[in-house]
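Only one protein chain is missing; all other protein chains are in place.
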Amino acid sequence: MLNVAIVGASGYTGLELIRILHCHPEVAVTCLTSEQSAGKRISEVFPTLRERCDIVLENLEPVRVAEKADIIFTALPHKAAMEVVPTFLTLGKKVIDLSADYRLADPAVYGQWYEPHMNPANLKKAVYGLPEIRRAKIKKAQLVANPGCYPTSIILGLAPLLKKGVIELAGIIADSASGVTGAGRSAKVDSLYCEVNEGYRAYGVGGTHRHIPEIEQELSLLAGTQLKLTFTPHLVPMDRGILSTIYATPCKLLSVDSLAKLYRDFYAGEPFVRILPTGSLPSTAFVRGSNFCDIAPVVDPRTGRIVIVSAIDNLVKGASGQAVQNMNLVCGFPETMGLNGLALFP
Amino acid sequence: MLNVAIVGASGYTGLELIRILHCHPEVAVTCLTSEQSAGKRISEVFPTLRERCDIVLENLEPVRVAEKADIIFTALPHKAAMEVVPTFLTLGKKVIDLSADYRLADPAVYGQWYEPHMNPANLKKAVYGLPEIRRAKIKKAQLVANPGCYPTSIILGLAPLLKKGVIELAGIIADSASGVTGAGRSAKVDSLYCEVNEGYRAYGVGGTHRHIPEIEQELSLLAGTQLKLTFTPHLVPMDRGILSTIYATPCKLLSVDSLAKLYRDFYAGEPFVRILPTGSLPSTAFVRGSNFCDIAPVVDPRTGRIVIVSAIDNLVKGASGQAVQNMNLVCGFPETMGLNGLALFP
Amino acid sequence: MLNVAIVGASGYTGLELIRILHCHPEVAVTCLTSEQSAGKRISEVFPTLRERCDIVLENLEPVRVAEKADIIFTALPHKAAMEVVPTFLTLGKKVIDLSADYRLADPAVYGQWYEPHMNPANLKKAVYGLPEIRRAKIKKAQLVANPGCYPTSIILGLAPLLKKGVIELAGIIADSASGVTGAGRSAKVDSLYCEVNEGYRAYGVGGTHRHIPEIEQELSLLAGTQLKLTFTPHLVPMDRGILSTIYATPCKLLSVDSLAKLYRDFYAGEPFVRILPTGSLPSTAFVRGSNFCDIAPVVDPRTGRIVIVSAIDNLVKGASGQAVQNMNLVCGFPETMGLNGLALFP
Partner (left out) sequence: MLNVAIVGASGYTGLELIRILHCHPEVAVTCLTSEQSAGKRISEVFPTLRERCDIVLENLEPVRVAEKADIIFTALPHKAAMEVVPTFLTLGKKVIDLSADYRLADPAVYGQWYEPHMNPANLKKAVYGLPEIRRAKIKKAQLVANPGCYPTSIILGLAPLLKKGVIELAGIIADSASGVTGAGRSAKVDSLYCEVNEGYRAYGVGGTHRHIPEIEQELSLLAGTQLKLTFTPHLVPMDRGILSTIYATPCKLLSVDSLAKLYRDFYAGEPFVRILPTGSLPSTAFVRGSNFCDIAPVVDPRTGRIVIVSAIDNLVKGASGQAVQNMNLVCGFPETMGLNGLALFP
């Protein structure tokens, strides 16, 4: 039985980690931190946990946290993560970091999109934790940089095309939409029920979203050369889910069948990627609460475009579920352990 | 490993049974029936099941179903259940019936609220499957009549008061509200998204809802004498959940503390009933996807009323979760097996 | 053309006043205040107003506001209203106050539920602005205390029964549910989309909601004697609407027809109260955006109870629409002027 700490437990990804790990047979959650709610029981913050997880939240003192845990999930805002991760690593702990702090290999790029990086030394240790792309390296990592939610949906959607070199590298567009948990749990007028409900809107239009460098880094690695994409996120009035509709131009015309085969072959044996049968399309509702990424590759015969639609639960495959998947890899557990739950529908 | 059949698998309670049983270590789902979708894979009807449960739906031929299963869940409309349950029983199968057909002990009462009962003989065998009230009998039952959703929330809410004889038996009011899954999955204009969304309404006002005789039967048994209640159901624009706000008049004034103690003592050791700490109130959001019933007993010092608020997920503790709880009892499995999942929040 | 000021314009009731008054042919909005957004255009706060109402929000300086307006709507939190209303009155302005500050005739009661009243002198001038009950007095008022949302739905629901003396005065219960705009527009975790969505919950259980003294004051006046009621509010995941389900015991048995006639007679000629045909029930969806109060009076023949269901849009008949109705009365305009818009459905 491994002991697990969750740093930043009073946010939605923290709660989702607790929910998933509660059913994991090989780990025990032993430490939860929250600056805002320290001293309270986690079940006072999230009444879903009553009588199942009543741990008292504590302040984030890295050494004390490290004493209580073998592996640590950091579910903190960017910057806050790299303030404590070095201590955890020095103390020999394994870390799954859900923030953006260790996702970008080049600290200069981080500096350009966020702020100056405080811990470039550990960037080299970090492995970008998308198991379908980098499973072998993750298994040996001490520090896993858990991917962002939009990047997960887009990279998984495009990986087969880029790896196989069948699309043009210029002009890729990803049009994505997210549920409101993506905005976190802080008290802002913009996230109020009545501001969000019954409205659909774009944000970060024009290439300003901070997930862009992460997406481009991984797509470029897959393509073997530097590329750029146009990315537009949208906000959907629902709790969970990300759906990405991705547009690419094939180098030469692809049939629907050969496109489908390319995807099935690429993801053969993957436990959490489902290539939908031709004619079916994903919905975020069909992955809610599960660790699946559903993908439908489509050809538009009129315009020659390839259109890829991919769907995940942003809190599961887009955050905490993938983090547990990474923990399983890092700890040598079966990769699907604790992640077999079916989506909750409706 | 027991084999399980779900009769009527293409409705929401059928799907929820599949979802829950998928994580149950002692049973395997071996047979699913659906009149409307026979011949299709269940995963075509519910894409959440893709690559996890791809069983082909078949027509409901009772003998063939019985050959494939040790225990059978009937998730059918009323009347349809009692057309097949006798065959299952004759063939020696155990049955958990989620319909209303075997809930009312008196066939005349059934006839009054539904239609003439076709199988009064088996009514005597049936045990009303509310484990918190009737655990011992359920363990020995061949046929369990799984309670309705509203009744579960109301009976659990009132049981301690009636059993202890601390309230007046006349004048009890239950004001309940349900999510839309309660209306089922058939194509009706009234259940369309745009008809339901952004509206809250009462229905069945004036004592017409068919759950009334079931509630009164069980409350009367608890009270030891016949009683009537006023019941008003409402429809809430959300998928899942029932919350009941129940009003009763104490025989003599009760303090908040003694009321709380009464509830805690009554439900001591119950794995799925949570009596909330004084000052906390239930929300359907906090039980969504879980088998919990959350209860807050409150005293209104100004009017002397007792107000009980109880919340369940109508598809779990109000239907399929409770059915699995009953299966566990009937089969001798630990009562909580397969039911330990935490609520999905948000 | 009268000039109108809205004090506290950046909340939802302020916006709703602007929306309604925009189509009112006899008034012009000339002044909007907001402490938080002073200096911004109102259309920056609420983009719905772009190119239709671009007034710059100003700080609340009562004398300056009074210079710009003939009639003033105060859409402020309680206490903040009574800090400025006296100045408006002294300067000869008419005031429609949407706060609770002038609703309770007895300052001691106000003190008990809120805090010490700062302006008891003007309480005597204030008229409780429920036109269906007190139209004549409103026409002559300088200060109208616009009713609360829950009180409007409950008082209109009970008025015929109490005025005609056909129900027992003890034991009345009002079980109400509100959309989330009722919680206002301030940034609180409890009002976040993901906290509210897909959940239904009770709050203020046990007689603690501040609308209780207001409801009891008006019901007692209608009954001619002091009475108390049990009131439970609930929160529904939708933007707008209040539905109240009210339980009363008739002094002697009433037929459905005589009950319906009693309601139709009482509200005959009322432009904004609709008594539904027998068999129909209200939904908040059917009054959304309109000034209607829909009422269905029902008899439960099994228990002898009368059950009244009433529905309003909390922001319209429960706040800003009723405020405009009061303005029309106070200013001698036709009572329905500017309020003829139909509900927006879906």
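A, B and C label the chains in the order they appear, each numbered from 1.
Here is the rule we use: a contact is a pair of C-beta atoms (placed from the backbone, for glycine too) under 8 Å apart; a residue touches a chain by one contact, two chains touch by 3 or more.
Computed from a predicted model, the values in this text were never measured in an experiment.
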item: Partner chains on view for the chain not depicted; value: A, B, C
item: Hidden partner chain, touching residue among A:Ser37, A:Asn122, A:Asn146 or A:Asn197; value: A:Asn197
item: Of C:His22, C:Lys125 or C:Arg302, the one touching the omitted chain in the full complex; value: C:His22
item: Touching the absent chain when the full complex is considered, from C:Ser99, C:Ser283 or C:Ser310; value: C:Ser283
item: Selected residue (touches chain absent from view) among C:Glu216, C:Asp239 or C:Asp300; value: C:Asp239
item: Hidden partner chain, touching residue among A:Pro77, A:Gly111, A:Gly171 or A:Pro334; value: A:Gly171
item: Absent-chain interface as seen on chain B, which is shown; value: 12, 180-181, 185-189, 191-198, 237-239
item: Interface with the undisplayed chain - residues on chain A; value: 171, 173, 175, 177, 179, 194-195, 197-203, 205-207, 212, 228-230, 232, 234, 236-241, 243, 245, 247, 249, 281-286, 288, 296, 298-303, 305, 307, 309, 311, 346
item: Residue numbers in chain C that touch the chain omitted from display; value: 12, 15, 18-19, 22-23, 46-53, 181, 198, 239-240, 274, 276, 280, 283, 286-290, 294, 340-346
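Criterion: only the chains that are shown with their structure count from here on.
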item: Fraction-based call for chain C against chain B, same above half, different below; value: same
item: Central chain (by mean CA position); value: B
item: Distance between chain centroids, defined by C-alpha means - chain A, chain C (Å); value: 46
item: Geometric centre distance via CA averages, chain C-chain B, whole Å; value: 38
item: Residues of chain C touching at least two other chains; value: 194-195, 197-198, 237-239
